[in-house]
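Removed: one protein chain of the complex. Kept in place: all other protein chains.
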Amino acid sequence: MSRLIYIDNAATTRLDPDAFEAMKPFLLEHYSNPASVYSFAQESNQAVEEARAAIAGTLHADPGEIYFTAGGSESDNWALKGVAQLKRKKGNHIITSKIEHHAIFETCHYLERHGFEVTYLDVDEYGRIDPEALKAAIRPETILISIMFANNEIGTIQPIAEIGKIAKEHQILFHTDAVQAYGHVPISVEELGIDLLSASGHKFHGPKGVGFLYIRKGIALPSLIHGGAQEHGRRAGTLNVPGIVGMAKAAQIAAEKMEERSQKETKLRDYLIQRIQKEIPYAKLNGHEKLRLPNNVNFSFRFIEGESLLILLDQNGICASSGSACTSGSLDPSHVLLAIGLPHEIAHGSLRLTLSHENTKEEMDFIVDKLIKIVKQLREMSPLFED
Amino acid sequence: MSRLIYIDNAATTRLDPDAFEAMKPFLLEHYSNPASVYSFAQESNQAVEEARAAIAGTLHADPGEIYFTAGGSESDNWALKGVAQLKRKKGNHIITSKIEHHAIFETCHYLERHGFEVTYLDVDEYGRIDPEALKAAIRPETILISIMFANNEIGTIQPIAEIGKIAKEHQILFHTDAVQAYGHVPISVEELGIDLLSASGHKFHGPKGVGFLYIRKGIALPSLIHGGAQEHGRRAGTLNVPGIVGMAKAAQIAAEKMEERSQKETKLRDYLIQRIQKEIPYAKLNGHEKLRLPNNVNFSFRFIEGESLLILLDQNGICASSGSACTSGSLDPSHVLLAIGLPHEIAHGSLRLTLSHENTKEEMDFIVDKLIKIVKQLREMSPLFED
Amino acid sequence: MKYSEKVMDHFNNPRNVGVIDQPSGVGTVGNARCGDIMRIYLDIDPDTKVIRDCKFKTFGCGAAVATSSMATELVKGKTIYEALKVTNQAVMEALDGLPPVKVHCSLLAEEAIHAALWDYAEKNGIVIEGLSKPKTDIHEGEAAVS
Partner (left out) sequence: MKYSEKVMDHFNNPRNVGVIDQPSGVGTVGNARCGDIMRIYLDIDPDTKVIRDCKFKTFGCGAAVATSSMATELVKGKTIYEALKVTNQAVMEALDGLPPVKVHCSLLAEEAIHAALWDYAEKNGIVIEGLSKPKTDIHEGEAAVS
């Protein structure tokens, strides 16, 4: 196979070449610890603060509200465990959804083992939570609502503004895991009433191993990683200057080009969806037709199983996935697809194709052509398919 | 000022150009998420596993015992909080020293606020703990001994083998913060009886924002960062492939060149120490003459204050520090210097010069020549100095 | 998923995919852990008890497809008594091994053959020594084969 089609941008993205260029001087020349006092450190210190300001700008936040972390998982853990500790006296109840990423899920399970109660809100067939159900779930001891901005498997975008409003009315903190949304759809923490927001560099063409947590001013979130006085004493550890600079560059580019990229991706996305729906029988689109990330396509093909599908796509040079990359070792069907009501064996035959602005229409055609053949081939082998 | 002399390698080090070259393909081409199933991901997956094996090799450990983190602070937090949680049923007592890095200190304080008791062992005038005192501090409910391998301010190396032996005899887990030692002095976790060991890439010419925790096989350390199934389900988060690869490359180079570098640094170090001792009055070497890191020089100059000293050195192009970089915002004198018995105002006038193999004898001479003048100038301004 | 070359060969070119009309025995088993399903058809010589033909259909992962393919290859030409000794271990060995999380998939093939043999025995009122009524669902504990 000679050509490679990368269509798994929800797993990770290609580092923007400009972001790489921005990082390079901080990998090579300006290597000082930004916390040092000498003038040689001012270059890196200033770069970090400019990065903070740039990211804050994309969210309509203050630079002092952006805290750098090692990625989305750390941000999610910090937000949840931090609020749990901060508000323990007020209550021990957290509300989240049934389709969160494992970084939220597992953290909730951890908190459950430590005396907290968690309500996992149901979602509808498109993967949206019901704001009325959220209201109904609120108790006097509810301290946090954590609902992801957009889902990593099916791309569904939640009614964030409504959730923010409900949270505010009830004076409950609102965290959103925006790892898949940040850099892809416009987000204003102010307008949406978001108190805490997680993001991860490598999901928007920044580098891996760096992310951030937005923490609204006035929330005295305790540390997850204790130690040195970095990040106003809230997140210890020598700052990953190149990573931070690269992430900020990617964030700026993503903000500038958001409309252009999103239009292009939406067009390709809808083309891909339409061709699959028209040309492959028993193919079900998962997620919402409109309220979905511009780059997300997710289908279930009845009678066939995901892994076999992926291997055959791979053999045709197509990099795709069935669920989230970080659980690919697991045999369990996606909790997201089960939550939107798919039966077990249908959830098993799902395919996630996540675009970037670098994909082309020609690639979409190649993918669909191959897909038609592969699905047919696997169905012929399937004991469930009696055509 | 035209020349720059970087002599603050305990704060951070220059990325090894070969480590950068090793990282580059994983920043640019092999950008896939190593957890993905397609063959495109095998390159990055394999690189991560080779990195793990390389690092394990340098410690005489198994690859399965190396867990990648975002740096020394995370590793320290994970080790301490993890053991605390794991062994809570057995006991609630932790033994550490008075000269640990803040990543250990603050984590201990956190644990103290959550029902744990911590004994902070005294150190002698050279900064060494007394193994007899360690034995005496052990209680039935002691679950962890955490003693740093080498100190970040004064470079003193602890009697690690003895500590390991005591820990083993009492069946207590032994963690060592080896952030300053790893890559600089030989470490065999087997021979030294180390159960957990923290290291940070940027302290041995690897990249910032990546580190590791060695966890001896059989220790079911609970996660600090929950989420995806990465790192055997113990540390969630998309792997920082370029960072891991760069760190492993730097670790390999550091291991190969350890003797050569260490000899060179020791020679420069001793030359620097001798010239300062001979040519600057009222200068006291902090730490042990022999049992110190090959790259560490730490002096207290009576009657003068550290920050002024650093600013003047900086104006001469010399990048040095008075304590650890991550607390440089703080006004408190170093807890390490106080712990080795320095009075407050002497602790205040301390200077840490930490070498790398890239420094030269000529630079040492330049530093001493400037230092003589600067110390004299500041003493003339000092109300404490009546010559 | 890192599969051996043999596995990938059998996955890409599965042997004996299909259906046998009027089979001597059919067995279908499912894996409760992953939800995958395998069906095996046997054509058995009534006199010699030799498996003359064997076909399969599988809804499952790469390992499931490859083990189905290999298992059918291994039992073809064997007597039903010999076929009984084709364990999942034997199938895995013939495939140069499977990743640890995929060991349970090979049990599916073993069980499907047993189920087809059981079906044959029942239909013909005979007893095959050593063959017990197969389960239709394989549970995780049983997959703990090293």
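Per-chain numbering from 1; labels A, B and C assigned in written order.
Going forward, a contact is a pair of C-beta atoms (placed from the backbone, for glycine too) under 8 Å apart; a residue touches a chain by one contact, two chains touch by 3 or more.
It should be emphasised that the depicted structure is a prediction, and the values quoted were computed from it without experimental measurement.
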**OP:** Pick out which of B:K168, B:H232 or B:H344 touches the chain that's been left out of the picture.
**Re:** B:H344
Original post:
Which one touches the absent chain: B:Y67, B:Y126, B:F204 or B:F303?
Top reply: B:F303
**OP:** Out of A:V37, A:A70 or A:I147, point to the residue that touches the absent chain in the complete complex.
**Re:** A:V37
**OP:** State which residues belonging to chain B touch the missing partner chain.
**Re:** 303-308, 311, 315, 329, 331-333, 344-345, 348, 380-384
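To be clear about the criterion, only the chains that are shown with their structure count from here on.
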**OP:** Quick one: report the Å distance separating chain B from chain C, using the average Cα coordinate of each chain.
**Re:** 56
Original post:
In whole angstrom, what separates the CA-based centres of chain A and chain B?
Top reply: 34
Original post:
Could you say which residues in chain A touch two or more other chains, in rising order?
Top reply: 307, 311, 328-329
Original post:
Got the chain C residues that touch at least 2 other chains?
Top reply: 1
